[in-house]
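This report concerns only the one structure given below.
Of the protein chains in this complex, all but one are displayed in their positions.
Chains: A and B, in written order; residue numbering restarts at 1 for each.
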Amino acid sequence: MSKTKIDYGAILRRYDAELENVSTPEAIAAKMLPSDPHLKEVASTVLYMKIREVGPVVMKALKEGVEPLILINKGLVAGMEIVSNLYAQHVYYLPEIMMAAKTMEIGISIAEKQIPGGRTTKGKVIMHAVEGDPHDIGKNIAAVMMRSSGFTVLDLGKDVAVDTVIATVKEEKPFMVSGTALMTTTMTACAAIAEKLKAAGINIPVMAAGGAVHRDFAESFDLGIYSEKAPQTPPIADKILAGYDWKKIRENWDDIVEGI
Amino acid sequence: MEYGISIDIGTSGISSHAVDLSDGRIISTAMTSRNPLPGANVMDHLTFCIRYGEDLAHRIMMSAVNRVLENLRVDLKDVRRVAICGNPIQLSIFQGMGVDDLAFAGETAHRVRGIKIRNRDSAEIPATDVGLNVPDGTPLFVPPAIKHEIGADALAMMYKSNFLEGKGIRMVTDYGTNAEMALNIDGEIYTGSAAAGPAMEGQSVERGMLASPGAISDLEYEFQWRCMVLDDEMIPRPGDKIDLATGSLIEEGDMHGKAVGITGTGVVAAVAAAIHGNMWKKGRLTIGDMRLQDGVKITSNDISETCKAIGAIRAGHFTLIEHAGIGFDDMKEMIMSGASGTYVDAAKAREVGMVPPLSRNIYQIGNTSLAMATDIIRRPELLDELQGIADSIRSNHVMFATDKVFEEIYIQELAYWEEGMTLETYNRNLSTAGIQALPRPKGMPNVHRIVVRDIPVFGDLGMHMFEDIGTELTAEFEGCTLCHTCVDECPEDALQFRGRTAVVRTKDCLGTACGRCQLKCPEKVFKYEELRVSDTDL
Partner (left out) sequence: MAKRFTKMAYSSPEEMVFGHSKAPISYGFGMKVGAGRVIPELNYAPRPGTEKSVDRLRKEYVDYISKDALDRALTLGFPDLQLETEWVSQMAAPEMSAPIVSGQRDLVEKYHDKYGINLAVRHTIPDQREAGQGLRLGLDKESAYPERFMTCVDTVCENGADVLSVESVGGKEFADYAVTHGDITAFLFGVGYLGSMDMEYIWKQMVSVAKKHKVIPGGDTNCSGANVAMFMAGGMMDNDVQKTFSAVARCISAARTLVAPECGATGPDKDCGYEGVIVKAITGLPAAQEGKNCQCAHADLQGNLMAQVTDMWSNESVEYHPEFGGSSIQCWLGTLGYEVSLMNTAIQMGQERTLRDLYMNSDRTRGPEGYVLAYDNAWKIGKVIAEYGDDYYLRAKAAGLTGANIIMEGYDKKELILTSKQLLVLKKMIKELEALPDNEDSFYEYCAKKYKDEVPDFNPKNYGL
């Protein structure tokens, strides 16, 4: 042999080995779907985005004795976890994750009614598009990602007055509030919210996000933290729940969102 | 000789004609390639108004406009009429009219702040009232907005094309940072405005630049891709031929060694090349950076920024078509205005999605705002006519920001460009939502370049392009250690120090969208809002 380093891939390829690393919804589903037939059916409606079927399927499962809390966590949320997994692997795309989340929420809203005292989640956040800003697509996407990750999201909508946000925070006691702005004219509302919260002694992180907002701005006022894109929001929220305050989030921000 | 002066104030520059009133001929042209206000887009300009006062913005603007007038090289004492056109934000700043109703969208913000929607009908007011250096009593003609959200610039693109004529289906779009668009279906008009961002003007692109010598302005397909580079006369000439897939140089061209950057139209061509070569996958270039000539390259991020702009425009067009209840195969006539809409290769624009895919005829018509203002100079009675047209346009304005159809389509666009979702999936998802499929472009469109450049006639005295507009903002900050971190941080080199005084050139400054000077100050003493206008003639 006159040449020792051979690029075997330039001669023939191992599609079998390459394909092993590529996921299909069916393959991942087979591994991750719950085995209980009721829960499997419920999770499948989310996985395959069967928005019209989820209602009847959930009602049937409840009627046949599945505990509502188990139905939510081991059925609907389990289905959504598979979807998130597929999204991370580029098998599913944004529109699919949006649709699956809608499906999950229809199911949750039905099952929830049967839980005395309501359902507990990882925690509650308040999200909104800031005062003067009607652009809420980014916020809607982030809200879906948060719900799919097991958070309760109180979505205040768009063009929400600063005072409405403050009042709602006082009432609902979330562990984080996020505001999105696509217009630079409006993004200062995030700083105003942070200031008023601080004045009221509420030291929860205020996440500033959206097309107009950049990291320097988000970190230019106390309580302020940044999220560059929707998929980064859940891991940041997880860290807050794990005890990080706004300063610690800022210090570790690059590590938290690495690769997302 | 008596003159009239027409002015177009755009987000990225001001242009103006002097017109001989005896025969309506254009005598001279003057323009700047920058807006004097800090910022790269209308949002930045609005933010500047809100934070530092509409009055300051107005004075900076008028100082620049007066300098444009001086550069027309006619005796301003002989000016008898002035007409203006532009988007509602620039016009309001020019007139010294408030912009708060444009700066905040949404009823909550308006109620909380006590904002009233302003009247933007046509007007004839004394030009000296807004601060123009022309003789007392000279009337200033202001064309009407069609509605609150649809300004005089949108009226201009409709009026100065065949958009409003006769029956049939046609669409017009003014390709700018904000893409104003309108669809006419036998007289029923649907309008919208898509926030495309500055990528198509070559900004927010790493090696992006405005059209000037050394800019790669296009890529031509010669079975590999040939860079077209602007020479000293601003004529695109052949540069190097590159195999983009391997990044190797195939053949040197005349302009070898002369490229320094790339224009917005060049970036659109790069997107078309990447798509044609199947090199754009899952939101990134499969070939790493796209290497062009002389070290100029396009990064995945550049393409991504441009694709987001294209996605917003395509989603806008698509939304109007859906609301109008027509199919893509009905939409065969497209009119492109604005500098980007005029210079871009229209066939490539259609390929990448900036023009509806089944358009058969594409008209590129140039800067319609300046053209309409010039028409008003020639015929002031046109103003009433324009008000009549504005009133009679049965316009259905679609607010994309709050529109569910737009949201549905825009999410598909994001997934298509950023995540590598296929067109097949895009269309399957839309079909679930009851929205028609987006077809692939088919055949070749007939491209009609109505004008050779965005401003077709310069006049006998020619065109004067100049840069010394805008104003300096200065301040001395207490506690400043003169560490010059702010100077180093400024991405546009708009900031310097004279002794202890910080000096910001407004035309270069990116404004509040950037704000790095203040944010990066280690002593936290740099306060942008303490900067004051130094120019004494303001």
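The definition used in the following text is that a contact is a pair of C-beta atoms (placed from the backbone, for glycine too) under 8 Å apart; a residue touches a chain by one contact, two chains touch by 3 or more.
Please read these numbers as outputs of a predicted model, since none were measured by experiment.
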- Message: Can you say which of B:Glu124, B:Asp243, B:Asp289 or B:Asp508 touches the chain missing from this structure?
- Response: B:Asp243
- Query: Which residue among A:Leu12, A:Ala30, A:Ala199 or A:Ala242 touches the omitted chain?
  - Reply: A:Leu12
- Note on the structure: Among B:Gly166, B:Gly295, B:Gly443 or B:Gly479, contact with the omitted chain is made only by B:Gly443
- Residues on subunit B facing the left-out chain by the touch rule are 221-224, 243-246, 248, 250, 276-278, 281, 422, 442-444
- Name every residue on subunit A in touch with the hidden partner chain. 1-3, 6-15, 18-19
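By our rule, only the chains that are shown with their structure count from here on.
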- Task: Averaging only over C-alpha atoms, locate the centres of subunit A and subunit B and give their separation in whole Å.
- Result: 35
- Item | Complex interface listing, subunit A residues touching subunit B | 90, 93-96, 98-99, 131-137, 140-141, 158-164, 182-186, 211-212, 214, 216-217, 220
- What part of subunit B is in contact with subunit A in the complex they form? 43-44, 46-47, 50, 103-109, 112, 195, 282, 399, 401-402, 407, 410-412, 414-415, 418-421, 425, 429, 432, 512-513, 515-516, 518-520
